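Comments concern the structure below.
The complex appears here without one of its protein chains, the remainder shown in place.
== chain A ==
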Amino acid sequence: MYIIIGDTGVGKSCLLLQFTDKRFQPVHDLTIGVEFGARMVNIDGKQIKLQIWDTAGQESFRSITRSYYRGAAGALLVYDITRRETFNHLTSWLEDARQHSSSNMVIMLIGNKSDLESRRDVKREEGEAFAREHGLIFMETSAKTACNVEEAFINTAKEIYRKIQQGLFDVHNEANGIKIGPQQCISTSVGPSASQRSSSEIGSNSGCC
């Protein structure tokens, strides 16, 4: 299970929508609780079902959002490259995540809205530096053009998968957000019928950014 976190308006819900439905939503529908998305992906020839929880970025929902870290195997920490304050708040999000999640949670840092190059407020290098400093994976994405969206989710899944293989995750402890499906396929938080479902095909790396 993944969780998507970050300030309000950075594009969390749009990233999820792009990943699950391949759609973009131009208006900001404030998320006021938690919303869910799911998709099958193929990692190393294994079908894995990603369950993604999209949380509310608004400060007033922080205590609720916090309560969802536990049980997440991965987190997408998102900021908006056109709004520096969303980048400045990363430290506080990271603190929250580290404090309330299991220690092995894989965190992917995402600078979203890369299509808005002209309004860029945070340099790519700054994002890279922040990620390096805190041991995160980093990518810039655009939920609008779909650039790197697939990659962001799938790379996170690969990293989780790698950690599982290294034995860093106890896959038998459901609190880590990983469930093993019935047919030996490792999946993150799979429900009863997940393994029967067909996977949606995944576009290969498009290298657009």
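As a convention for this text, contacts are C-beta pairs under 8 Å (C-beta built on N, C-alpha and C of every residue); 3 or more make two chains touch, one makes a residue touch a chain; residues count from 1.
Definition applied: contacts and distances are computed from a predicted model.
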Out of "Cytoplasmic tRNA 2-thiolation protein 1", "Geranylgeranyl transferase type-2 subunit alpha", "PPM-type phosphatase domain-containing protein" or "Dynactin subunit 4", the chain not pictured bears the UniProt name "PPM-type phosphatase domain-containing protein"
Among the options A:37, A:57, A:74 or A:127, which residue touches the chain absent from this view?
A:37
Residues of chain A in contact with the chain that isn't shown?
1, 29-38, 51, 53, 63-64, 66-68, 70-72, 174-175, 177, 189, 191-194
